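With one protein chain removed, the remaining protein chains of the complex are shown where they sit.
The block that comes next holds subunit A.
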Amino acid sequence: MVTEGELPARRQWRLSANLPAFLLTVARAVVLRCCLDVILIISLPVLCLFVCFPRGRRWGMGPAPDRGLARAGAGLARALACPHRPRRRLPIGPLVAGQQRRRRRRGSAVAMSARTLPLLFLNLGGEMLYILDQRLRAQSIPGEKARKVMNDIITTMFNKKFMEELFKPQELYSKKALRTVYDRLAHASIMRLNQASMDKLYDLMTMAFKYQVLLCPRPKDILLVTFNHLDAIKDFIRDSPGILNQVDETFRQLIETYSCLSAGEFQLIRQTLLIFFQDMHIRVSIFLKDKVQNSNGRFVLPISGPVPWGTEVPGLIRIFNHNGDEVKRTEFTTDGNYVTPQREGSFDLYGDRVLKLGTNMYSVSRPVETHMSDSSKNLASRAKENIVPNPLAKEELNFLARLLGGLEIKEPGGSETGFRLNLFTTDEEEEYAQVLLGWGVCCSAMWTALETKVGP
């Protein structure tokens, strides 16, 4: 017979024997439940993304072009021997990348030439050098120091390995990749540009070249525009035979690659460039002033002047009979006022290019910037009468002024002497700069954000 005293002891023994197993079971259940919860928390948002943004069908096209372009851009950066690779924003997940791929593919549905990149790079590089040269002269940087900056950039630009990579048949880089290349190029010298200055420089370069491509009389004249840029670059480095040799080598490669192309192939190159620049309507002060750009950002297309070489002046109709003899001539008139061209530009290593597109439009000194420190009062009052203040320019200048305020001057060490370029020295000048819609002012402001440290 079980007594009351004995039962509790047996119960106690059974409980104490099962306790570790029981605790183990409970622990296992808790851990399992936690794991399930964690998995659920992570997978639900991912599942939602899959549901909301399904991947699109691909119509049998090859790998997404932008991956190849990013690779090419990285390849170029390596050839430039840059310390930093072009920064790429990594996709957060496969769907976001798929979305981005779809967005970028939109632009490549038309025929594109695979020989466009050298022309794009060399012409934009040429424009960049024109702007930098003008700023160095306007700010009265000592000749030797200015030449060093220009030489360094030109040496990097015409680097042999870089040129080899450039001339390989390939599609154009994306705008971002190309911008990165120029970022690296601009920093190949001792010059430093902050983000805002680089943006301004790039805008000026691209709009200038867009203008040149648009107004090219014949598709083949794009080559003449490129030759104009190279002629000017050769002039910048005329005292350095080593770099001159590099540039001449590139010149010869251009002649070899492009001389044999037909007009149709040049037109395809031109169309590829125009697609690259499509929908860019940044207003450039120098173009607005010269009346080659409208206030809506579109370029003025003249309907007068010489016709392209190989084209007849419009107006004549000739009728032939079945024997091939001319039997009738009639004329018609239009609003255009065209004349016959004088001569064709030269496509040789040296020669008169005839075409003015691609020459240095900044080489004519502008009274706005050169006389700014002397007669700013007079110019300011005249400027107020003649020029409509542009609120956008005012914002740009305010932004640049704020950047100036945040800049530190790095003290040069040892025997090096550095100096700082400063635009806004007086209240009067600041007021003048805010009123005037001047390219020179924009660029001067850009340059004050530069930290140019040059050696003795």
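We take it that a contact is a pair of C-beta atoms (placed from the backbone, for glycine too) under 8 Å apart; a residue touches a chain by one contact, two chains touch by 3 or more; residues count from 1.
Everything below uses one rule, namely that contacts and distances are computed from a predicted model.
Enquirer: Leaving aside the chains you can see, what is the UniProt protein name of the one that's missing? Options: "IBH1-like N-terminal domain-containing protein", "WD repeat domain 54", "Protein cornichon homolog 4" or "Nitrogen permease regulator 3".
Expert: "WD repeat domain 54"
Enquirer: Can you tell me which of A:Asn151, A:Gln267 or A:Thr359 touches the chain that was removed from the display?
Expert: Spelled out, the listed residue whose C-beta touches the missing chain is A:Gln267.
Enquirer: For review purposes, identify every residue of subunit A that touches the missing chain, sorted by number.
Expert: 59-62, 108-115, 169, 214, 217, 219, 262-265, 267-268, 274, 278-279, 281, 294, 298-301, 303, 307-308, 310-322, 324, 327-328, 330, 332, 334-336, 338
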